[in-house]
Structure formats: C-alpha cells, structure tokens
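The complex appears here without one of its protein chains, the remainder shown in place.
Here the chain labels run A, B and C in written order, and each chain numbers its own residues starting at 1.
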C-alpha cells in the first residue's frame, strides 16, 4: 500500500509536487446529497495561503481549486470528487545546486535513499505544497461534519517560547491575527520573536491545538483503529510534526490516577457527562461525547539562511546557505492542515461507525 | 474496516477478551522460510507477564502460546500463522456489580455507547490482556527483523516523577529490575514511589522509550504512510497511551532551526551520517539510517482502590471503590507491547519498500 | 496484502492447513447484537462434511466448531469472532512420496515456485479443508443476512453431462439427495455417472448455481467494487473454480440487445420491477432488487487414481497413481462454500452501502 491514500469509508488519494503541474486529490466515498461548491473548499485553502503576513513566504500563489467531478447540480453524487489546484507559475528556476546536495532537516537524502533519485524542484513531493490536497479534501469532510453538528476550533498554541494559557483564550481572536493565536497579546509577542528569528537567519517551532466539539459518543474502532490512534497517525503524517498528544498528553505520565481519571455524572437532562476532561474526549479509543482535544508539536522550519554543514553527491562535506525566502515558522499555515486531517479522520470513523450495531442496520434497511 | 486488523504486507488480525476462552492473533504475510518456534514467541509474552514483581498483578497467568498454523518443519510457510493463548482459569467471578456502572478512565461507557452492550468481565475486549495478541505477533516480526539486523532497545523512561537521564543509562540493567529501567538507582526510587502510590490507593503514569537500531535508510512511504505516522498510529493504539513523540518531540516546538537541524557528513567509509539526531532517525517520513528514537506517554492505571464518583445504569451518580488488585503502573508491562507494535510497523514497511524502485524489481525477477 | 483476508466492513481472516492443528477464521466487523450460537455455524459446516454419501471421502471428520471470542450472553459484541475447527486425527501418515513430486492439477508446483517449499501433507494450505474457515464465517454472514430478509438457494446445477433444466426444478429436493440437486431424477443419473467415473479411476466437473433473494436495490459500489465484480472475485477464490457468470452470462455474448435488455414496469404496489431477469439482478454493478443469479464452473477433482505423468524433484518425468480415496466430484461439497462466499460478499456490501447518502447519515446520528 503506497502512502498517498488515506481512509477507509471516506478515502482520499492525493498527488502532485511543489513545482509540477499542480496538486490534487480524489475523494472517494463522500456520501451523495451534500451541497458542495468550490467556495466551500477555497475557504479552507485560503487559510493555508502564503503571503498573508510577513512571516509567510511572499510568493503569490492563488491556489484556486477546481471541482473536476463528483458534484452535479450543486450536490455530491456519491462518486469520486476530483479536486485540483494548478500551479500558476512553474518557474524553471535553477535548482541544479539544490539537486547536488542534501538540505539538513529535509527529505532530500531519504527520498534519494528510497527511490534512487528525486524531483528536487522545491522539495517535489515532500514540499509543504503537498498539503493543498489534504486541505482541499479536509474542507469536504468538514462540510459533511458541519451537517452533523461537529465543529473545529484549531489554533496556534505556541510559537517558540510564546505560549497561550487557558486564561488568555479568546476564540474570536484566532482569525484576527496572522499567527492564528487566540490571544492578541501573545500574537504580538510571537510576532516579535519571529522577527528576531529572521534577523538571526533562524526559524522557530511551535504547537497547534485542536478542539473538536459535537462528536457523539461511540466513534472509533477498537483495537487498532481507535479514534486517538487514527488521529495520531493522520496528524503525524503532516511534515514537520514531531509530537502528538491527546487530553493531558505527556502530563498524564506524571499524574496519579486519582487526578487523571475523569468522574462521570448525570446532567439534568439525563445524559452522561464528565466533571473534567483529562482524557481529551476519548476513552478506550472511542469518543465519550465530550470535547476532543489534541496538540501537535511542529519542528522549526528546516530551511534557514544561516550557514549549515551537509554533504553533496560528490562525496564532499560542504557548507551551504539556503537562499530564497522561507517562512520562519510552519505553525500558522499548518493550523488548517491539522484541522483538515482531523476532519478527514473524524468523518471516516463516523461513517465507519454506522454499522456497529445490528439494530441500526435493521432500521436502515427496513426504513428504506 | 473494523479495527482489529493492522498492517498491509504483514497483516495481523487479533481476537479475544480478558475473561473469554483466550486471546489470539493471525499473522498473514509473514514471508516463507523464517525459522520460528513457540519459544521465540513465548520469550516476548513472558516479558508482559504479570506477577513478576509486587507492582504487577499477582494472578498467575501462564499465557502459554500455541502455534496453530503456518509453520512446517520449523519454518514459516508463507501462509497465515495462527497464535493462541488460552485462558487457564475463566473464573466465573461475580461481575454483576461492575456491569451496572461505568468505571472512570475505562472504556466501559464508550463501549456501551458504541455497541449497546459490552462484555463486562474484566474489561472484555478493552482489557490489557488484549495486548497478548499484539505481543505474540510482534515477536514474529521481531524475529524477522533480527535476521535483517534490526534490534530494539525498549525500556521505562520514567515512572511518575522518577525519570532516566542520558548519563544514567545502562542497557544491561533493563532486564535486571522489575520495572525495566536502564538504571538501578532510578528503579529503586521508582519502586519506592509506587509503594507510596499503593499506600495512597492511587496509581502512577510513566513514559516508555524505544530505540531501534539497524533500520536502513529508505523505509516509510510518503505521504500518509510515513514511518513516523505509522509508528504514531501503532503506538497510540495501545490502551492508556496519551502522547507520542519522535526524536526531540515536543522539545522541537521550542527549538530554533539552527539547533534542530541535524548536519550531514560523510563517514570515513563513505556513508552518509548525521552529527546529531534531533530528528529521531526519520526525515520526511522516511528512515535516514540512524537510530529511530521515540517515546510514548502512558496515563496512570485507571483502576484505583480510592473512592471515585461515577454513574450507574439506573441513572444514579454513585461513589465506587474498585476492588481486586491492580498494577499501580502500566508502564513496565507495556514496554514489550511498545516494542511489539514498533516491530510490526517496521517489518510491514520494510516489506512494503521492496518494490519502491524498478531496478530492484528487475533484479528480483531476473535473478529468480 | 497477503491473500487470506477478505472484505472491508465485514472482514474475515482465515488460517490453517489440511493436516495441521486445525482450521479457523477471525471475523472482524460483525455488528453487535446478533444472536449467534455454535449450532448456527455447525449447520453450515455439516453441509460441507465428507462421508455423507459414497461420492465423498469416507474419512470421518467431525469438524466441530468452537466460538472462541466475540460472543457474550448469546450475542455478538461487535468485536472479533474467532472460530476454530481442530483436527481430530492428525495422522502422521507417510507423505514423503507426495513430497517428492508435483501432482497434476494441484497447487504443489506453484506453491513450491512461490514459497520455496510447502506443507505437503494433504495439500497443506491449498487443500479443500481450507474452505472450513470460509464456511464458518459465511454462516455468520448468512445469519446476519437472514435478519435482513436475504435468503440463499444454492445447488448443484450439473455434474458432468447431467444438468438441471428449469422445468425440473424442485427446491425441496436439494437437501434430499447427497448431490444437492433440485431434481431427484437428475440426481440419480448423476450418481450413476459418478459411479462410472470411479470405475474408470476418473473424476467429473460440474456447475453450482446460486439464487439470492431479498437483496434490496442499491447494493454494490461502482467502479471496482461492483456487486458482480466482488461476487466474481469471491467465488473465483474457491479452489477448482474455472468459470463464473451472472444472469445469462456467456449466453449474453450471443444475444441481441432487444432480447437481453430487461424491461422495467411498475407493479401494482408502485414498486419498480423487471419483466425478465437476463441481467441476473445486477445493473451497472448495483443490485436492482430482483433475484441475483449466478453460476460457478468447477473443474473435475484433480486427484484421480488413473496413472498420470508428472515430474519429481530429482529432475525426472515420472508416472504416478495417486492413492487414497478422493471425491469423484467437488461440486456437492462446494455448494455450501459458494453460498458462504456469496453471503460474505453481500453482507459486506450491505454494510458498506449504509453511508451512501447524507440523509441516511443524518438520520442515524440524529436518531441515536
């Protein structure tokens, strides 16, 4: 199973390279009857666009999406939805230098080790532009989930040393600053920190947090397709992610059971609820009906303009300075990628769950 | 795709409940010609056995494995290997009380939410005993990997506040103490900490670390089946895991690119190497030929004998005290489970990788 | 993807060899809440038992099935169902002769070509006993389908030159004769034909037909997972099948469109029906709500006691006479195997179909 296909009931197949003809994705298994337009998808793509602040690459990329199949008279037909974003300017820049050596922190060396050669133009398949396919597909999943009452709140939790704490949280702020932080003051501090990084020809890492509201209890398949396992795999498939945690995450390793266990109680309406949410909304790999909360750690942008040591193909250890302008931090543009991957995962498992019980199957086929 | 099947080329299908007839696994895709005996597998199972120290449940479970198919004249035949561990003592204990309420921190509530009812005896399918299937299959994967020069070093990194640091590391110690820690002194401190937990009717979390040596460069499939993504999904499918990180992990989110990038250089024998390993042996989702290093955070054992609040099926919020004896920490017994899941993942992707290049395919079919 | 796992939503994983410890299957994805006992499964297994007539091998094999997991208090739990049939008498007969040469019409040569060696005892994994796993799993699928109103009528259509025609059809007869033919007279003629085959140290082929009633319209997934494509693959995976056809099958290749098209009309109750069923109940790969009708051609039993030419491992072309007693025809015992494979396929696709439309998804999650 080659690696560019994800999901089981809602299956996405992505393609494309940074400097090729374009990037696209085929979504197979989107149920029929969902109202879907290019605008729905473009809204997601625009959130990952570069050039929105001085901390993202100023190259103007329109990244306009086209729906090529699977939608008829404004609705999905149940057959594959092909989405494509064609590259406007495939500049035939001179990449011969990059072709000759392996950039530290990038996939240049490992692609060559695996395949014997690589498309070295702008990182080829391992470029961040690959995420366009994920985001376009994720927008469709999110549209489906929206009709089911599932909502995402995804934002920058920290950039370098500047982190958001619970008290500062202001959801409305997220879309108000270029760093997608839920706190204006922190966003300002982070901006200052990134300025310093750039001055130092350096880059910064950061953390993205995602809260998913409205997922009903019962989603996730034991044993290997647990909801948290599938989220972990999906989020870790995003380039530059080095850590993933759910609920209290690594802090749980330092806690006692009496602190970490979430007490159940009955709400006034008779539904089961939890007094705390250390678990992050998942117990035994299955959603418990409360907010799902997870975080992903992103490493600093590997492309920095400071001098670095590396090797070239002539057998020489050399010093390189990577030219061009690069985002000093990946996190803000990755926020929507994280959300897209979460949406694809939740949607897939919600469709999967529909046949968990015989009574639901009987209902479906009798009511039909 | 129901959740009890994992892998693509090396595919495992597990079954069984805590207090049912037994636990087993079918391995499909193990290549023919691998020498394999029950002893190979039993050695792994024995590492997860309870009753080896006062910190694990004293129930004596022999957990003797039987190879039921797929091995002929001491070698694997290429057809499915069925492994089973039958329960010796299916005590018909009285579980009616547990059946009536949802234990905090367990999957009782979510299984009921999903399936409408559950096998409540000892946790049923969501019990830690489910990992027997994983470990048995992992032992086969590890045997295969051993013939390819891949070796695992897996151990307890921390228990509660007691953590191993780099200086203390003594690999030989790992199998010398019941907590599988690579430092005798830390193991002693952790033991003391666990004694305190038990006195307080409480439990502790901890961290497992795994170092994988000898994986060649080139393993892992971009985009969604990256080696780190697949490891993340596999490890996170183990019950009680709440966090996963590779290389510097979450620390990378606080680092600068100039620190985090690993410089390449040529070794005297002409092979490419890295001066540091912040990446944890994986670049762009593909192994780079250096040690793969990852950590998993385990939450504290949810079964504690202190009083806890929860709900029962009569619509009442109640206080419960979970009887029986339970491990005050999951981590030591989880060490081999983590190793097993890593072995299954690496083996699967090493088989997958064999068709990455046409020249390898030509070689294979011409030399045949 | 090794070959012993089938299905997507209802997934079966089979294991075992003819003369190993036993044969088994793990069913993952069976919905929770289905009443299931060993008797349900045994009834299917008994239909494939040898020794029921003089045309099947007289070896007494009890083939008693055990449910090892996945059922609690008489109902499926939604987690894997492990079924096993252990071999009673693993006679350590002398197979050294068979080990030395390749039986014509068997998989001996091809298994060696693929795996380098083989379990030669009674055919090992390629023995007809492998179908025990299929039939046991198929019984579970059939039980589920029964609750949905789907029923199977499967029988011997022809043995050698003795074929059933439409006029002779008497469903009640099928279980009344050892050859599972729906016509007593034809069964008698076929029995005589088989006696002659045995006298001539020869064997006979035949055809199995299956009619599936009660499958609602809409089952099957375009493009590659069409209902007929999935049935074709499932039935052709049974050893000895050499042909498969649906509805008019090969006769359609000789027909004109005006004959072959089935006219639609409205029944009095307002439902859509067809005047004829040349299509065999499937249009465009999706069930149309009418009877699904297909046939499978089985080759003659390859084990015959007449002298045959073959090769041994010493590089010699030799003449062999295969000893032991063998069924002179595969078909009667294959009837239930065909039904089992059809049941697994239909059940899998009926579960798959539940998420084809957004309105069904909305219903499911709102009504929950």
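One rule holds in what follows: a residue touches a chain if its C-beta (ideal position, glycine included) is under 8 Å from a C-beta of that chain, and two chains touch if they have at least 3 such contacts.
Please read all numbers here as calculations on a predicted model, not as lab measurements.
Novice: In the complete assembly, which of B:2, B:78, B:138 or B:160 touches the absent chain?
Specialist: Among B:2, B:78, B:138 or B:160, only B:78 touches the chain that is not shown.
Novice: Have a look at C:38, C:62, C:170 or C:202 and name the one touching the chain we're not showing.
Specialist: C:202
Novice: Check each of C:279, C:292 or C:338 against the chain that is not shown and name the one that touches it.
Specialist: In the full complex, the listed residue that touches the missing chain is C:279.
Novice: Since one chain has been left out of the picture, which residues of chain B touch it in the full complex?
Specialist: Residues in contact with the chain left out: 1, 8-9, 29, 31-34, 76, 78-79, 144, 147-149, 216, 218, 222, 350-351, 354-365, 367-368.
Novice: Could you list which residues of chain A touch the chain missing from the display?
Specialist: Interface with the chain not displayed, on the chain A side: 1-5, 8-11, 13-17, 20-24, 26, 28-29, 32-33, 66, 68-70, 72-73, 75, 77-82, 84, 114-119, 121, 124-125.
Novice: In the full complex, which bits of chain C touch the chain not displayed? Write them out.
Specialist: Output for chain C: 1-6, 8-9, 14, 102, 104-107, 109-111, 113-116, 125-126, 130, 158, 160-161, 197, 200-207, 216-226, 228-237, 239, 241-250, 252-266, 270, 272, 275, 278-280, 282-289, 297-304, 306, 308-311, 315-317, 352-353, 356-357, 359.
What we mean here is this: only the chains that are shown with their structure count from here on.
Novice: Identify the chain pair joined by the greatest number of C-beta pairs in contact.
Specialist: Looking across every pairing, the one with the most contacts is A-B.
Novice: With centres defined as the mean of C-alpha atoms, identify the chain lying farthest from chain B.
Specialist: C
Novice: How big is the gap, in whole Å, between where the Cα atoms of chain A centre and where those of chain B centre?
Specialist: Result: the chain centres lie 26 Å from each other.
Novice: Could you tell me the distance, in whole angstrom, between the mean C-alpha positions of chain B and chain C?
Specialist: Measuring from centre to centre gives 38 Å for this pair.
Novice: Give the residues of chain A touching no fewer than two other chains, as numbers and ranges.
Specialist: In chain A, residues 1, 8-9, 216, 218, 222, 356-357, 359 touch at least two other chains, as defined above.
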